[in-house]
Structure formats: structure tokens, C-alpha cells
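Of the protein chains in this complex, all but one are displayed in their positions.
Entry: chain A
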Amino acid sequence: MRYLRLYGHFFTAQLKVMMEYRLDFLVGVFSVVLIQFTSVFFVKVVFDQIQSLNGWSFYEVLFIYGIASTGRSIHHIFFDNLWTIGWQYIRNGEFDRFLIRPVNPLFHVIANRVQQDGFGQLAIGLILLLTAISHLSIVWTVGKVLLLIVMILSSGAVFVAVNLFFATLSFWMVDSLPIVVGVFQVAEFARYPLTIFSKEIRGLLTWVIPYGFTAFYPASAFIEHSGYQSVALLTPVVAVVSCWIAYWFWGKGLRAYTSTGS
């Protein structure tokens, strides 16, 4: 509770700064929308050639995309600082200051940045979701709406967990950013029905880097012919477990922190 309120204070302080640089805000949001739009456009072009992708229709794939984008936006807006933990704080010893504050250092790092561009991601995610839903014949009940929200939050949590895990490597190496970026690229695969991939890749995206749970599996819960409706329900569990593992690893990293000489 205290952390929630504290986050609120961090958030408003940064919002004020953002509002001062309105142009930056708009440009940031717009560029993200543009990037996301191009990748959706690519899917559209593909579906103009084929009727379905491994049994998945265009709007079903769009639905997967929508969950991925919305989930990703949670990470993008609130947890963006994880990306640069290495060179922004650890490598230069700036991390010291989080250790002499009476709050959880991970919370502090995360609260220290609100990424405005993420709102573009959120907007595109919601647009995709709504577009897809309006073309799909899912019967929406209150339960399903709640389930969708839980799924999207879990998707965001999985993104956060994976990034946190790899960003933690910064405690031992000079900069983990290349690895974090590399791993994040893998998430691109996870925006398609996993059934189109080989067994190995599917296994990788399910059990090793669980990006499958950021889009495909949660979406499957709502698609009857997906064949993964029960696996889909594991999504929140996977999210919690991955966060736990990542946080445990972070704790190990924290203990290895040795600051810098000056």
C-alpha cells in the first residue's frame, strides 16, 4: 500500500515533467504507434495471400497481437528502467543511492522512470484488441472480461520477469543491454500462433523464455479451436513463477554489487 502511494508520487512528479515537454511526448507516442502499425500491416499483407495461418484467421492473429501489445505496454510504461539498469546505474555506481534509501531498491529503480512512449504501445494494443474482438465471435461474459484483464496483466508480468532476469546480469558484467535486447527480440516470434513453429522453438518459448505466455497462450483461452485452452489457464501461474525466479535472481545480483571506486 505504501509503495502504491509512493509510486503515485513518483508518477505525478514525472508526469509534470512530461507535460512540460509535450512535443517530445507526442513524437514518442507517435513513433511507437508507427512502428507497431508497420508490423500489423505486414501481417495484413501476409493474410492477403493466404486464408489462414495454421488454422488461425487474420482477426485471431490480430487478437494475439493485441494481447502482446497491451501486455508489452505495461512493461513499456512502468518498467522501462529495467532496460538500462546496467549502464545507467550499476556500471557507474549510481546504484549506490538506491541502497541508502529506506525503500526497496528494485521498486526505486522502477519508479524512477515512466516511459511516455509506452502510452503509444498501449493505444495500439487496445485498438488491435477492440478491432479483433469486434470481428471474432467470442461470447463475452463478465467472467471472460475479467479473465482477459488477468491475461493481459500476466502477459505484462512475463515481459517484466524476463527483462528483469536478464537485466540482473549487469551486476556481473559490464553491460547486459545487448543480451536484454537480444532476448526481447525473441518476443517477436511469440506474436504468432506458436503452432507454426518447430517443437524446439515452441518448447523454448514455453519453458525457457516463457514469451509464449505473453500472447499466444493467453489468447488461446478465448479461441475454442486453439487446442490450448487448458494450457492457457496456466498463464497467471507462469507469470507469478517467472516473477519470483527473476526477483530471486535479482536478489543474488544485489548481493554481488560492489559499487565503483569513485
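Note that in this section a contact is a pair of C-beta atoms (placed from the backbone, for glycine too) under 8 Å apart; a residue touches a chain by one contact, two chains touch by 3 or more; residues count from 1.
The rule is simple: contacts and distances are computed from a predicted model.
Trainee: What does the UniProt entry say the missing chain is called, choosing from "Putative carbon-monoxide dehydrogenase small chain", "Tyrosinase family protein", "Sugar ABC transporter ATP-binding protein" or "LLM class flavin-dependent oxidoreductase"?
Mentor: Per the UniProt record, the undisplayed chain of the complex is "Sugar ABC transporter ATP-binding protein".
Trainee: I'm checking contacts with the chain that's been left out. Which of A:L26, A:L99 or A:L146 qualifies?
Mentor: In the full complex, the listed residue that touches the missing chain is A:L99.
Trainee: Looking at A:L6, A:V186, A:I201 or A:I245, which residue reaches the missing chain?
Mentor: Candidates A:L6, A:V186, A:I201 or A:I245; residue touching the omitted chain: A:L6.
Trainee: Could you list which residues of chain A touch the chain missing from the display?
Mentor: 5-6, 9-10, 13-14, 16-17, 93-94, 96-97, 99-104, 112, 169, 172-174, 178-179, 255, 257-259, 261-262
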